[in-house]
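Below is one structure, written out as structure tokens, with a few remarks after it.
Just one protein chain is left out here, and the rest sit where they should.
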Amino acid sequence: MAVTLTEAGGRRRASRRGVVPLAVGLLMILVWVVTALGADWIAPYPPADIDFLAISQPPSPAHWFGTDQLGRDILSRVIHGGTYVLTIAPAATLLGLGLGAAIGLATAWFGSWFDEAVMRVLDAVMAFPIVILAMLALTFLGAGTGNVVLVIGLVFAPLIARTVRAAALVEARKEYVMAAQLRGEGSLHIMAMELLPNVRGPLIVEGTVRLGYAVFTSATLGFLGLGVQPPTPDWGLMVSENQALLTTAPWTVLFPALAIAWVVVAIGLAADGLKEYLEP
Amino acid sequence: MTASSTGPLLELDNVTISYQRRRDRVDAVRGVSLIIQPGEAYGLVGESGCGKSTLAMAVMRHLPRNGILSGGQVLFEDRDLFRLNQAELRRVRGGRIAMVYQNPESALNPTLKVGEQVAEVFRLHRALRHRPAAEAALDMLRKVRIAEPDRVVGLYPYQLSGGMRQRVVIAMALAADPALLVLDEPTTALDATVQADILDLFTDLRGEMKAAILFISHNLAVVQQVCDRIGVMYGGELIEQGTVAEVFKRPRHPYTAALFDCIPDFGVRKSDRRLAGIAGGVPDLAALGTACLYEPRCLISRQLCRVEHPDLMRAGSRHLSRCFFHAETPAPGAAARVRPEAVPVPDVTAGIPLLSLHGVGRRYGRAHILKDIDLEIAPGETFGLVGESGSGKSTLAKVISGLVPPSAGTVALAGERVAGQVGKRTGRQRRDVQMVFQTPDTTLNPRKKVASILGRAVRVLAGLGGKRKRDRSSALLGDVQLPVEMLRATPDRLSGGQRQRVAIARAFAGDPRLVILDEPTSALDVSVQASILNLLLDLQRESQAAYLFISHDLAVVRYLSDRIGVMYLGELVEVGPTERVFRPPFHPYTQALIAAVPRLGGAAPERPVSLDKPAPGPSERPEGCPFQTRCPRAYDRCRAEAPPWRDAGEGHMIRCWVALDALEASQSAALKPRRVQAPLPIGRRP
Partner (left out) sequence: MLRFFGRRLLLLGVTLVVASVLIFAITNVLPGDVGRIILGPFAPQDAVARLNAELGTDRPIVIRYVDWLTGVARGDWGRSYAFDTAVFPLVVERLGRSLTLAVSGLVVLVPLAVAAGVAAARREGGIFDRVLSTVSLAFGALPEFVTGVFLILVFGIWLGALPIQALPPDGAGPLTVIAHLVLPVGCLVLLLFAYLFRMTRASMIEALAADYTRTAELKGLPQRTVIWHHVLRNALLPTITVIGAQIGWLVGGLVVVETLFKYPGIGSLIHFAATNKDIPLLVGCSLAITFVFALGNLAADLLYAILNPRVRHGRHAH
């Protein structure tokens, strides 16, 4: 579009683009990492301590976030609940990244019928809504932290594979790859040493975005009762356990929901910042 | 006309244009003043990045978002373009000034029929209604001599060839009968034969219409053909300006003169003279001192040039130069008449050929990309391969190197048949055949340092490790005349020419016997091209490697090659020693290629052998002779049977039904009056 003398100028300083949201996002995440690591010391009460004398109390100096219908301290449960999200989500993301990168690189590099076959299968896997697929699998594998990580990692892998494949396809046609072939480099070398470093950018960006969705999915599975099992304090689980109290004791639902929102927003900010920072 | 007919049509007054970049601000165009009169054709030339396109966009008042006019004025018909309001600006754009730019692939809207896209201009600027506008559009398409205009109006851009698309863009630009036509490299992305046709069209149209032209190009010969006056840009400045006749006869700036020396004249051979490059690189626009911008590279610079910046000064009645010592500008050629060291002449007839292809073909589905190729290359020989884009040159290169296995025929190295896939060849065979590619941007892995790029090649191809590997890498870097410190650099820190040198060093890591050079200089400016060509000659003298040199630039191929092959639609149609190929008899296709080379020299250009229709795609290969759909001499037999190879002697073979003496007679007659001279490209091709 036309730029006249007055329209231009005054653009923000480009060299620091993305740093601010990235820093804010990381700080917001750090808060939860610290509280989760020191949960035993920071939380005012043990998370599973039942106190029949303080049932469904609204927030007060003794219970900042109030208590639930068993008299458990919401603040303590929220603090402990972070541990699950913050282990499940990164672990699942890493699993998905590793698997997805391997599939994406291999399909892009080998191409032809291998690519065609693998992509058809992945398409079909992606034809399932993620939550449904995870739900199906967990029903049969049984709930539990390890299975949740496994299932989320597996359902994310095709999505990541697709991104990596697209980026690797572009790289694989470039001339430096032909030069490597002419030297007689093996497929493994080309995928790991020539292609992988050049799809690192999209891979990292995809990773941060997926991390956000891993939180999303694990919380949703918790909410649906397919993740961590009671009485473990998990945020999603807390929301569904206390859903019936929404009208009478809204704090039992509000604070775990806020905690999820906090983490998701933090990861979103960090992802956005990182993306701008990496892509000029 | 809204303006008085006496004043200049376009006047740039001390125009400076700046780009805001990540960290700093650069003046991409600085203090340019020039005037274009009604009806005049002004050519602007210069190497890549000198600010030509920026200037063109300023004339349209269409700078990129981060660009501003930071000084001076652009006056069009006496009105300051940058002070017009949006409505006035819209009337000027497309109505009074129209533009054609380089890439016809993307200039047209992919979702609209081309007829509609032309008609739109008539509706907008000529206030025509739907039907009359559509008819006017059809008329316009006829005027730009598009094949089958009645059919073309109803087609979408993707259904047209590059040349046809560019004709549509031109029709669109001419539709409102503008007073000024801005052409930014309008033929650069096109094949030589198509370029010749389009230039021919411009020359004709100039007779019919009154529009003035601002013609931007990196190709001096093209500018000469179209323009009256010429301006040369360097580092954002106008450094020389004059009539085409004056500047081409006697350049008055050392840079312009040096540019002429970088280009192999059509007909000059490697045994005649070495090319002169221009030492050093283009100035960094962000860090300029007070000196003459050209000072670091100038052969006649003096003390004064280092302390003072020259202004444009008079160097003739209508000739301006930004040089204190313009009178001393060396005449082109004076500095360049360096006798080359003896170029070895390989014996093509004796011994076992280094490479021999037998009946090589490659097909994808029904499409024959390569068909029935027989070819031999002798040790130490340079074999040049020419042909239009899409004729299969690169595929042939890949088949020989093993990147693409042939679907028919055999490839043999030194008499020994090799596997089709590079992975199945022996280590020795892989060392023997290496490749240098076209695109400097992608030829090196951007995530690796030069040391590791060369080191890996040395380790795998030469089998060296540890200190000997490092020594060899440094030596290779020295061989391509790069400083050893560059080992620590990543590719993004290198210029295009430097990257290409690293790529050459990589290819030579294991003492190859055949190096395939696939358009290695096409993306480079001519000054860089000259030094790369020199380097290739030096390396060949020391290593005795044979070259397969692929290029679309006939002058360069002629300069470098011992023998030449001409490809069309995946087949070889002519093979022979270089000088024989450039003398009649030619294959009719070769004749068209040679005629398409833009001519320098005062004489009015002879009409190119027009190939009218675009080349059919590989899946639409015609029966009989592949060239029959476009050949001006085709007759019944050509459409029925594949033509035979005819032997013109001394290894010169032509594949055509027409008898050689008949070809020769008519072609010699056509050639007689013309002085064949060099194409002078002075920039890069995208």
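The first chain written gets the first letter, and so on, giving A and B; residue counts start at 1 in each chain.
The rule is simple: a contact is a pair of C-beta atoms (placed from the backbone, for glycine too) under 8 Å apart; a residue touches a chain by one contact, two chains touch by 3 or more.
Because the structure is a prediction, the values reported are computed rather than measured.
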item	value
Candidates A:Pro59, A:Pro90, A:Gly201 or A:Gly268 - the one touching the absent chain	A:Gly268
Residue touching the undisplayed chain, where the options are A:Trp32, A:Phe65, A:Tyr84 or A:Phe216	A:Phe216
Hidden partner chain, touching residue among B:Arg25, B:Arg91, B:Arg250 or B:Lys449	B:Arg91
Among B:Tyr42, B:Phe82 or B:Tyr101, the residue in touch with the chain that has been omitted	B:Tyr101
Chain not shown, touching residues in subunit B	60, 62, 89-95, 98-99, 101, 103, 106-112, 120-121, 124-125, 156, 158-159, 169, 172, 617
Chain not shown, touching residues in subunit A	1-2, 11, 21, 120-121, 123-132, 135-142, 209, 212-213, 215-216, 219-220, 223-226, 236, 239-240, 243, 246-247, 250, 253-254, 257, 260-261, 264-265, 267-269, 271-272
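Criterion: only the chains that are shown with their structure count from here on.
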item	value
Sites on subunit B touched by subunit A in the complex	20-23, 61-69, 82, 89, 398, 401-403, 422-423, 425, 427, 430, 433-435, 437-439, 442-448, 456-457, 460-461, 503, 506-507
In the complex with subunit B, residue positions of subunit A that touch it	1-5, 8-9, 11, 14-15, 174-176, 178-179, 181-186, 194, 197-198, 200, 280
